[in-house]
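Selected chains from the complex are presented in situ; the others are not included.
Going by the order they are written in, the chains are A, B and C; count residues from 1 in each one.
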Amino acid sequence: MSTVSLIEYDHASPEVQAVFDEIKQARNIEDVNNFWKALANHPTLLRQTWDALKQVMQPGALDGLTKEMLYIAVSIANNCDYCIHTHTAAAFAKGMTQAQYEELLAVVAMAHQTNALATGMKVPVDPQFLA
Amino acid sequence: MSTVSLIEYDHASPEVQAVFDEIKQARNIEDVNNFWKALANHPTLLRQTWDALKQVMQPGALDGLTKEMLYIAVSIANNCDYCIHTHTAAAFAKGMTQAQYEELLAVVAMAHQTNALATGMKVPVDPQFLA
Amino acid sequence: MSTVSLIEYDHASPEVQAVFDEIKQARNIEDVNNFWKALANHPTLLRQTWDALKQVMQPGALDGLTKEMLYIAVSIANNCDYCIHTHTAAAFAKGMTQAQYEELLAVVAMAHQTNALATGMKVPVDPQFLA
């Protein structure tokens, strides 16, 4: 159970409904995810988060799938259950193949391993990377 | 200062020199990074880490730059100084543009923000993502 | 399921019952939370943890609600399910309003975002903050 109630569209204020409508249209879905229904308790935060996410995640110098995979990598490192599930699903929806997913997991796991080694030995950064 | 001494090529055992030679050849560099000189205190760990890293980071279903960017994302989340510096440099060496780097930072930062929101409210995963 | 059994008052040793009694009296509750029933497997750890928590969380230079909100902030960053639930409930019990909770979540999420940016770019600390 969440620490807040999940607000459904029919019980939402007009300003919340407006954000929900934008999300549904942008993603071509019937209903918004629980994340947005939870955020709807805080209309200002809902509006800011959606505006920022929509802007940050749009394809640009990086394509949409690469952005989703970066999101998964961070969500695994932060151990965010909700985010791992939704962004993994989003990445598959954007065309991630099983082979890409395997390599994503392998890279993320390897990064955790060498992060621990470099941190554990407190390896000094080589001068050429500090120039 | 690191918790171990950094072992230079000329003072390394033959088995360590063999790994150093492989790294230098694979990356076309004159000398290996401090990470490897630190790991050289533990020849078995050095060999395993290099073999695994070489295999995991080779281009496959994901290209080399995408893998470096995933590495950066994890290293930021884990706050590994050494890894942030070296993998950011590696990504630029593999062709990452300033525009891509900006978007990478924006996505990683946004992911941290929404990870915190989803975790803080303990949002339940939507049934469709659990199917 | 926890890795330990939850020890109920009636099955607890006298030293555990003594701590349980103190908690129930201090908080004016009928029964202690699962956290304490789990810790009861380790009576020494139970006693130390309760003594420390009681001392640290009592109102002082910071009021009780501010302390609970700091606890929530750390628990979100550490992604501790149990702690997020119990300390969010405790904060509401101590008078946290929905408006305060919204701002708490917004600050915690924003902090995660700028933490990632400062860490990702390895921004050097300004000299005036090191004086």
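Some notes on this structure:
The rule we apply is simple: a contact is a pair of C-beta atoms (placed from the backbone, for glycine too) under 8 Å apart; a residue touches a chain by one contact, two chains touch by 3 or more.
Here the structure is a predicted model, which means the values were calculated and not measured.
Depicted are 3 of the identical subunits; the complete assembly encoded in this structure file consists of 6 such copies.
Quick note on the criterion: only the chains that are shown with their structure count from here on.
Centre-to-centre separation of chain B and chain C, using mean CA positions: 34 Å. Averaging C-alpha coordinates per chain places the centre of chain A 21 Å away from that of chain B.
Once the centre of each chain is set as its mean CA position, chain A and chain C turn out to be 27 Å apart.
Shown for chain B are the residues in touch with two or more other chains, namely 76-77, 81, 85, 108, 110-115, 117, 119-122.
Partner chain A is touched in their complex by these residues of chain B: 1-4, 6, 33-35, 38-39, 45, 49, 52-53, 56-57, 60-62, 66-67, 69-71, 73-78, 80-83, 85-86, 89, 97, 99-100, 102-104, 106-108, 110-115, 117-126, 128-130. Against chain C, the residues of chain B that register as touching in their complex are 72, 76-77, 79, 81, 84-85, 105, 108-117, 119-122. By the touch criterion stated above, chain A contacts chain C in their complex at residues 3, 41-42, 44-45, 48, 74, 78-80.
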